[in-house]
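For this depiction, one protein chain was excluded, whereas all remaining protein chains were kept in their positions.
In this document, chain identifiers A, B and C correspond to the written order of the chains, with residue numbering beginning at 1 in each.
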């Protein structure tokens, strides 16, 4: 694992630039015989697609194509390459040399010495996540067949809170599964519809001001077997955080109670074990389903802090790094005033990748096939 | 990279159990010619050692020994193996089969099927971090010679706040370097001594009640060149978080403003660029020195949430997983009522490992040698 | 590194099936600013293309396309994805369930449980090497700009010997570079044209009999700096052999004198060092430019044994693994009576990948850019 490839038994390699010919991903190590359902991939991509009023006006139809690794509708077990052509690009909106604050323009220059494709953020663009989402559309149903469900809601957006995913912290699996399934049908996933309306309104306000907002995503993985992860370095938290922090705009990741756990006493933070029939469960789930870096069979819960989109239509001071002089910049092009709701399905795809990899490491190459 | 080995160009492999013969680490990929200074290693280990009143009474002298990879006081460039014998162990305090809440006993059972060394937490014990800290004692001076300094303070403990590391967020490098150096001499590192006293008192109170407390560590890396990290998967945030989340008790990691950034507007969160002589800098540092996953030359800042130590002397309900029945457990043995101050030097060692690896990837095998 | 991804600092991921939509490769870790010359890629692909009389009649125009990682004719440093559509496929010639002797049909069944794309050998097909060859067309000129040249001749085919690449073993660099350049223009690369004619005639004889022949390729890498490779596991020989043994039909790899060195005495096998101006060189080069797994600055030389193509038009006993019964099979479809000459450019591409990776590990991310 390193650079643009992630995973151990399952490996994902990403490629593409925002305004290049195509973006895509190669997935290696997949169990042979996994069903590839175009409708699910399309649905996942639809959850990532811009939404009128609260999103960019760039419209990509995401006409994905799998060119290898699938035969007669099922994975072969050899590398699967998925391609998505870029169609709706406006490259003239981008000026090389001007570092947009909060963006990767300047750091790309430092790393790539001016050879980077600067158009639309190039390889740093959120556009690349479309390939990840399509991969999620293959992995998520395979996990679901093994009883593992994944979902995310907008816990907070523009300072407005959704109700928390309490079932995950109380180990109410049946309720939790229903909540996750409901969220997976929503383009703007919230548990409390009224809170969602207020969030949308706040996004539109920010947009009207040329500004942007951020938020917090809260996720749960239910049905994970106990015993996944490693004591050191490859703890399940390490692997999930590694994947999640590569999503553009994520600046914080926490598990279970997260930062709030640091203010508890030990007797409050510990999750007491008890028997539920023949199964060992915990009374509470402050530790987010992970003890010592390894899954304990309870729902794995985590939160991602998403910063406000850096692309804004307000003049900001910056530098022209070609000419080493100060400049100002004001956003051009088409941008999202908020990406929190769109990032949700990227988070779920990353979770699916990490979980699938952990299963394949633990149970071997055929671990993803339905019994 | 995977399992108990971490890193790309620099690889660290950890081994050992709390009550086994020895713990240790192998470090591979080190630049040849790096000075190994026993006094620095001893100092770093002293920062991790238990402190009277607020720590466990286990006393390990940490008589480390390097058995390979160092010749005439300098690294050879071949794998360095560092060993630390365990001396002060009380194994009879541990009962197999009883899952201590908040600990890895049960998850270890799920992963290792009863073959794990259960004594003192075995391979999951914080004891193993002594080897990481000793490795930090080799890497940190080598980084310092290249102008890179790393340090951490207790931003919050038992709900009591230290003053923030403001210099890091305002890019005042000279002030920040002085603060980090001062912190690196303190066994209980705070910027505000009075806050530190209140924290210590709170730890002693928790101890008296048989309970434990947690906290938040805030770190800075200053002097990092711009251009380290990868756009996807191996973002600098991903690599740091991967390492940090494998430290026992860390349940949250955030960069720059962290979770608070999610409540800002874009125009507040963006860090405007400006020229400082010939150097590009940012006015503010809300993004913690990282844009698009790549260092921008400003101080890298991050926070780790540390949960309260799970070992407490209060009766808790749990299960006996050998006999599949419910039980109660009350802490025996010697435990820390707080590990936040001791974890600090582990965090710095992890940072040093990630930064050294990033430099070696970027500049090649000789990147750690002083000019 | 693992599965279908190879390399450390430079990573190559292969995908595609013989009769699928496209084959291709993703190359990650490339130095930004490397020139991509379509004419060189086309030339390299032409060396791999079937030749009338001694090759298959499948005709692929290899209309490659780079969809990411190249901007304005130079590498960006982000992942480069190269695609080659499959055009001329005759899938009906392949019967699932019948294991062609010497082929991967049966082992694919054991690994992929019947989900593999069996048409034309699927992912095991030599067709996939076209992507490797195209990648070689990017790396080889970059290496040449750093003074590193790579080439291969047919040391033996159908039992007929070419003259050996003596200049490589005597350290005559100027002569060797000329020989390699000349070989790189030949579709059937030999030093002795008359021997080449006899080899071609032997291939045509085998073809007429429905049979096939093999051979030995001898390669040299000249201009490699001393100091590349690792003492254990990642010796330069290990890395080259790893790559070379994944070329279909390669069943042996040896360095320097190869198996013949085992019959020498120590005083014969040792290569005496001497000064050549300020440079340390060896008098002879029995060790093929590698001591202790690390390059010594002399030409790196190696040989690959290529087995006769398993596809023959002669009836052979085999099994039907679907029905668990014995069967006979006779070759259908279009096949090569010899692939030795076509495999040559695959060997050179593999060498280029390993050498480029070693340089990037040793000298860092910008190691492939011309000064």
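Keep in mind that, in the parts below, a contact is a pair of C-beta atoms (placed from the backbone, for glycine too) under 8 Å apart; a residue touches a chain by one contact, two chains touch by 3 or more.
Only a predicted model underlies this, so the values are computations on that prediction, with no experimental measurement involved.
In the full complex, chain B touches the omitted chain through residues 2-5, 8, 11, 13-17, 20-24, 26, 28-29, 32-33, 65, 67-69, 71, 74-81, 83, 111-113, 115-117, 122-123, 366.
Counting over the whole complex, chain A has residues 8-9, 78, 231, 361-365, 367 touching the chain that is not drawn. Remark: the residues of chain C touching the chain excluded from display are 1-6, 8, 12, 14, 99, 101-104, 106-108, 110-111, 123-124, 128, 156, 158-159, 206, 211-216, 225-235, 237-239, 241-243, 245-246, 248, 250-259, 261-275, 278, 280, 282-283, 287-288, 290-297, 303, 305-312, 314, 316-319, 321, 324-326.
As a convention for this text, only the chains that are shown with their structure count from here on.
Bringing chain A onto chain B by least-squares fit of CA atoms involves turning it by 180°, to the nearest 5. Comparing mean CA positions across the assembly, the chain most remote from chain A is C.
Chain B and chain C touch with mostly matching residues; of the residue numbers seen at this interface, over half occur in both copies.
One simple way to say how far apart two chains are is to compare their mean CA positions; for chain A and chain C this gives 39 Å.
Between the Cα centres of chain B and chain C there is a gap of 45 Å.
The residues of chain B that reach two or more other chains are 8, 231, listed in rising order.
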